[in-house]
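A single protein chain has been omitted; all remaining protein chains appear in their positions.
Letters A and B mark the chains in the order given here, with residues in each chain numbered from 1 onward.
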Amino acid sequence: MLRRILTNALMWLVLIIAVVWTVIPVMWMISLSFKTYGEWRTPSLLPRNPTLDNYIMLFSPQALGIFIAYTAILEPIVGPLSRTLIISATATVIAVMIGFFTAYGASRYNSPGPFTLFFTLLTRMLPPATFVTPIVIYFTTLYLIDNIIGLILLYAATTVTYAIWILKGFIDAIPVEWEEAALLEGASPLQVLFKVIIPIARPGLVVAGLFIFLMAWTELLFALVLTNLNVPLSVQVSKYVTAVGALWGVQAAAALLSSIIPLVIGYLIQRHLITGFTFGLVRG
Amino acid sequence: MGGEKASSEKPKKFDPDRRQFVITIGSAIVALGIGYALGYLTKPVERITTTVTKTVTQTVTQTVTAAPPSPTPTPVLEYPELSDVARRAVLGVKKLIADGVVPKGATLRILHVAGSKAQLEKAIELWSKYVPEIKVELITMGTEPDVYTKAMSEAVTKTGAYDIVTIFSTWLGDLVEAGLAKDITVYFSKYDPEYVGPNAPIEPLGSYTTLYKGKRYALTLDSDVFTLTYRKDLLNDPKYKEEFKATYGYDLKVPDTWEEVINIAEFFTNKKLTSPRGGRVWGAYFYVEPAFAAYISWTNIFLEAGGILFDLETMDPKVDSPEGRYAFDILLKLKPFMPPEAISAAWADLYDKYIHGESVLTAAWPSLTKMAISSPDSVVKEVTGTALMPGVKLEIGGKPTIIRASPNPVNWVGIVSNYSKYPEASYLFLQFMTAPDIGLEVILSGVILDLFRESWFKDPKYRPKAAAGYGAEFLDAYLESIKISYPDFIIRGGPEYASKLTTAVNAVMAGTMDPKTALSTVAAEWDSITKKYGRDAQLEAWRALAQLFPEPIKMAWKAKGYMK
Partner (left out) sequence: MPEKPPRPIKILSSLPLNLLLNGVLIIPFIIMIYLALVKWSPLVGVNWWNAPFGGVVNFQRALSDSRFIEALGRTALFVAIVVPLELLIGLLLAYILQKPFRGKRFVISLLIYPLMLPPVVVATVFYLFFQPYGPVNNIFLQYVIGPRALNIYWFLDPTLAFITIIVADTWQWTPFMFLIMYSGLSAVPKRLIEAAEVLGASEWTIFWKVRLPLIKPLISVAVILRSLEAFKVFDYVYVMTGGGPGTSTESISLYIYRLAILYSDISYAAAVSLIVLAIIFIVSYFAVKILVGRR
């Protein structure tokens, strides 16, 4: 009995430490976003003169003169935010869909085979810097520069392997008998796919989707190189700099704001993380 | 799950099965076609420009005449309120429009860095008053490496996406050799931006920031000459003067040599003073940070000691030499009297420390002085003094002479893209925005572009405005500093040469490498860079650049036999 209490207490302690460890930098970021320019380099956890200037800067950049070194007037953050939303959402949908079908075929029929699957990992193995010049050359020919379609395709192509591998892990764990039973009852292979597999593989879909969404949401290098005027959010945040250094407070504010959408998504998907195993298959 | 490899396994690229091969290639081609179509159909439309159109409250009431005059002087002077340089630019553009070379409503695109946006927008505002037919659009990047990356990208893809690029003079060699920077020597002759005469950009800066291998490739927008910034109150304090004289045997004054800098730095660091915000006061703060600036301090001392970067006959690196060792010697002696963060923090930390009163002697760009006298956070507004950079005592012709030179790192210049649709109009925009009258207004409306024309320092028409922005004492010291300023490594590979040097200097300061190894490593690395691009080509550029160095340095080189 005592053992149980001790173990429980220990687990609670670890959890609390983990939460505190996670939260401290975030709290510091939040306070940074409310600090005035002069306070950015101080260790204080709470701002002495809290200000909304950093946030105002994001939405109505005409508020010049807030920052001493004549910062650049940029477009309000709404534009890049919506652009990034479209890019990330579309890329995620494409990648997850393609990844799902591929994972199913690989898991059940070895089509594509294990070697191909392994090959898709190649897309994640390459340090991105050298890929910049070839991609720029290629996309310029295809008129995909400064074009959200270019980024969507690039992100989908480079993250689909995540979807494949994560989903394959989940699909592998589903007993084949259920599909065979459904097939015997006259369902078409596609119906099996949609009505049997998807509900059970939902956690996989959701986890893979979230990661791919996040990768597209925060990617910077290619977004920078492949766009000029239609910039996504990550590039926009990098532009909050002045003649004497980065506007840390504004960047913190921008990062916090831009993390709200992924945060909401992360919260909503959680009920899908519990699989339908407990529901069991009642038929047959 | 079908343990043995089923017959339907098809490894992607290595299967000899012809069908799979065809599918792979076929899908690549199909996807290429689809991508091309998609991209073409959805490519971003030519933007209607969004120039800033604030209503200008200047006292100009002259209406622009309808008939565009020719650029040669006519009996009736168009735009009498403009300087000659600006007028020639405006008239030149009007002629281009009239001749149909540039259509009305055309857009010029400028690639630039965020920090310069305020000043460029001022330039655009003034431009659109006189030349509303041509719009100017800004493509803004967050940091300088981003501008470099985009410019290089454009050099490779040649899309004509930018007409003008504002770049660091350091990159001029790279961008000329990459084919992006257009040779504008012919425009210099045609439109005369007055690089000679009382209005000229101060020599040698006007030359070395715009010439490459003897031809003009840029107009300078800026100057970035370092001056020695010091705490007047501390150096003039009678108590400290007394103690200093007692300890070191000579009067406390603005240092003339680096050895004197070390003494002053030691003296004040040992006083263990504290700043108003509770930080420690250090005697000195010179750049030794790893991201890019460490090479500045080292090269400054090296050149003043008479060192030459590359042999003028063979392009061999000459950094592993007594002058190179001397430079490290000085820096290492300074190290205990500089804040340890100097070795790891970003360049803005130097600014932060000085304006909060935590360093006594320091050196940086003109923006440091501007910030010190006008930032609300600054505690040193009244007590900032400016002087020439300290020098090195050498024997020239039997006489001991102090050789002084000021670094001019980075320095924004404007280039015209070789792939621009309207190169002449682009050039004229640059000439307009750097004209004696327009240029001063542009510079005074922001921070990162600084004064470069001599008339701004001397001409009573301009000097009061400049003094209001920078402080009169600073102006005089700054003018002298520009006259003895030397260029960055403005040859092909300049950024790489500088970067390798910075890494080595930073390593030595951090204690992870000893000076001897550092110097030989840098020499070897520089040599392989030179080999990469061709010794002769590099030598040609270096020889041309060496001629543009300031007199004191050339004098030292000649005295040491490095230069004939």
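As a working rule, a residue touches a chain if its C-beta (ideal position, glycine included) is under 8 Å from a C-beta of that chain, and two chains touch if they have at least 3 such contacts.
Owing to the predicted nature of the structure, the values given are computational and were not obtained by experimental measurement.
J.: Looking at the whole complex, which visible chains does the left-out chain touch?
T.: The chain that is not shown touches these displayed chains: A, B.
J.: Specify the residue from the set B:D84, B:E137, B:D316 or B:E496 that touches the hidden chain.
T.: Going through B:D84, B:E137, B:D316 or B:E496 one by one, B:E496 is the residue touching the chain not shown.
J.: Considering the whole complex, not just the chains shown, which residues of subunit B touch the missing one?
T.: Answer for subunit B: residues 1-2, 6-8, 10, 23-24, 27-28, 30-32, 34-35, 145, 148-149, 152, 155-156, 174, 177-179, 279, 290-291, 340-341, 343-345, 492-493, 495-496, 499, 503-504, 506-507, 509-513, 532-533 touch the chain left out.
J.: Just checking the interface: what residues of subunit A touch the absent partner chain?
T.: 7, 11, 14-15, 18-19, 21-26, 28-29, 32, 40-43, 45, 94, 97-98, 101-102, 104-106, 108-109, 111-112, 114, 118, 120-135, 137-138, 153-154, 156-158, 160, 162, 164-166, 168-170, 172-173, 176, 179-180, 189-190, 193, 203-204, 206-207, 210-211, 214, 217-218, 220, 234, 237-238, 246, 248, 251-252, 255, 258-259, 262-263, 266-267, 270, 273-275, 277-278
Just so we're on the same page, only the chains that are shown with their structure count from here on.
J.: Under the stated contact criterion, what part of subunit B meets subunit A in this complex?
T.: Checking each residue of subunit B against subunit A gives 1-2, 5-6, 8-14, 32, 35-36, 38-40, 42-44, 47, 114-119, 121, 139-143, 146, 149-150, 153, 156-157, 159, 161, 346-348, 351-352, 367, 371, 374-377, 445-448.
J.: Would you tell me which residues of subunit A are touching subunit B in their complex?
T.: 37-38, 41, 64, 68-74, 107-116, 119, 132-133, 136-137, 139-150, 153, 172, 176, 224-225, 228-230, 235, 238-245
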